[in-house]
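Here the structure is laid out as structure tokens; the discussion comes afterwards.
The complex appears here minus one protein chain, its other protein chains still in place.
Now for chain A:
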Amino acid sequence: MSFENYFYWVIVPILAVSVILVFVRFLKGPSMADRVIALDMLFLVSICIIAIFSMLFDQSTFLDIAMLFALIAFFSTTVYAYYIEQKNKR
């Protein structure tokens, strides 16, 4: 089995299934913190998918987008945590 076929038939479906599972938690989540941590997890899985596709297409510039996604994940999670904390403050 060649390198590209292994990625196409094993790694990418595993990551796709994990995206679906995390997105179910994103839709179900009873509180807002559940949705925020599911969004953080979606960003992390998307970083993995970007790394896999940068190997598949042999384009190392895709990894800049992965770095950007890591930044966005951190800032969005901290800002949402600050918002949840300050929302009900009297």
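What we mean here is this: a contact is a pair of C-beta atoms (placed from the backbone, for glycine too) under 8 Å apart; a residue touches a chain by one contact, two chains touch by 3 or more; residues count from 1.
Everything below uses one rule, namely that contacts and distances are computed from a predicted model.
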When you check the chain that is not on display against UniProt, which of "3-oxoacyl-[acyl-carrier-protein] synthase 1", "ATP-binding protein", "Na(+) H(+) antiporter subunit G" or "ABC transporter permease" does it turn out to be?
"Na(+) H(+) antiporter subunit G"
Interface with the undisplayed chain - residues on chain A:
3, 6-7, 10-11, 14-15, 17-19, 21-22, 24-25, 31, 33-34, 36-38, 40-41, 44-45, 47-48, 51-52, 54-55, 60, 63-64, 66-67, 70-71, 73-74, 77-78, 80-82, 84-85, 87-90
